[in-house]
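First the structure, in the form of structure tokens, and then the observations on it.
Here the complex is missing a single protein chain, while all its other protein chains stay put.
Letters are used for the chains, namely A, B, C and D, taken in the order the chains are written, and counting of residues starts over at 1 for each.
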Amino acid sequence: MYLATVIGTVVSTSKDERLVGFKLLLTQQLNPDGTPAEEPVKISVDTVGAGVGEQVIVAGGSSARAAAGYPDAPIDSAVVGIVDTVEVEV
Amino acid sequence: MYLATVIGTVVSTSKDERLVGFKLLLTQQLNPDGTPAEEPVKISVDTVGAGVGEQVIVAGGSSARAAAGYPDAPIDSAVVGIVDTVEVEV
Amino acid sequence: MYLATVIGTVVSTSKDERLVGFKLLLTQQLNPDGTPAEEPVKISVDTVGAGVGEQVIVAGGSSARAAAGYPDAPIDSAVVGIVDTVEVEV
Amino acid sequence: MYLATVIGTVVSTSKDERLVGFKLLLTQQLNPDGTPAEEPVKISVDTVGAGVGEQVIVAGGSSARAAAGYPDAPIDSAVVGIVDTVEVEV
Partner (left out) sequence: MYLATVIGTVVSTSKDERLVGFKLLLTQQLNPDGTPAEEPVKISVDTVGAGVGEQVIVAGGSSARAAAGYPDAPIDSAVVGIVDTVEVEV
């Protein structure tokens, strides 16, 4: 999993029917200090009620399908938690 | 999943028989502002009727097989949606 | 798997219920000489009682779910060992 | 999947027995214009009779095992098609 911030949303009418009902969030991976990591933005399904501007935990690969609860859905990225605090040892 | 644009197609006569019948699209990952991301171009099977020039949602890994509906097909990238709008929080 | 050092922790109250009870560690991949590798920091569940400052072994993907013992949990990164020694051939 | 060119072969006598009988091809990922992509060379099993110098389609991850027809073989990259033509929209 990794830290990310929700920077926007994607709307798609014509899509796989197993994606219907999921909010599609644009997620930008973050470094622990809150700056953007050098990774391209992902589209992640929301499973925890996250909103734009929030810091979240994103899971990828088959773990994202597990998060969504649909083992046969074409989902490879999911928001699985909203971050309260990040503590980094100096 | 990630944002991409369909930039072309690939034709292959001699291929795994489980790929027969799928349109093979060249997909270039995009940043949310529509510029190309620094990721190499993929070959993605089309599952939603996408065409060259359209902005799409691409799923990867075992999720792509789920999209194609063939759990034992050698497919690791699939177009799973056509994008209507992308909204990025400024 | 790869070498990493635990640099901090993440607290998330609102998260997938299958993540409840796992300590969420910030893990920075290392080169064999102990310097940070050019890979973004991950959030890994702890399965071996690792603490901040320790050198650890991190497994990713579906292997991380195996480590956690929950094959259907949304976990894609896990600490699976604490490093005693690293020997590099000069 | 991605475009690649077969640049060579690897011979290994002492290997996992489930790899016996597969030709091991060195595959260099390509950009759509035929130049090498900035991705390291892979070792891919041949499932379509591809030879050195040919442009091919490579599948990765668990899809490669599906291509090889051995769901429990240690195969994570496979050549699944030989490319006839690539058409890129200008």
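The rule is simple: a residue touches a chain if its C-beta (ideal position, glycine included) is under 8 Å from a C-beta of that chain, and two chains touch if they have at least 3 such contacts.
On a predicted model such as this, the values are computed, not experimentally measured, just so you know.
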{"item": "Chain D residues touching the omitted chain (full complex)", "value": "7-16, 18-19, 24, 26, 40-44, 52-53, 61-62, 64-65, 72-77"}
{"item": "Chain C residues that touch the omitted chain in the full complex", "value": "1-3, 29, 31-32, 37-39, 47-49, 57, 59-64, 66-67, 71, 78, 80-89"}
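Everything that follows uses one rule, which is that only the chains that are shown with their structure count from here on.
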{"item": "Interchain centroid distance [CA atoms averaged], chain C/chain D, Å", "value": "31"}
{"item": "Centroid spacing, where centroids are CA-atom means, of chain B and chain D in whole angstrom", "value": "19"}
{"item": "Touching two or more other chains - residue numbers and ranges from chain B", "value": "61-62, 64"}
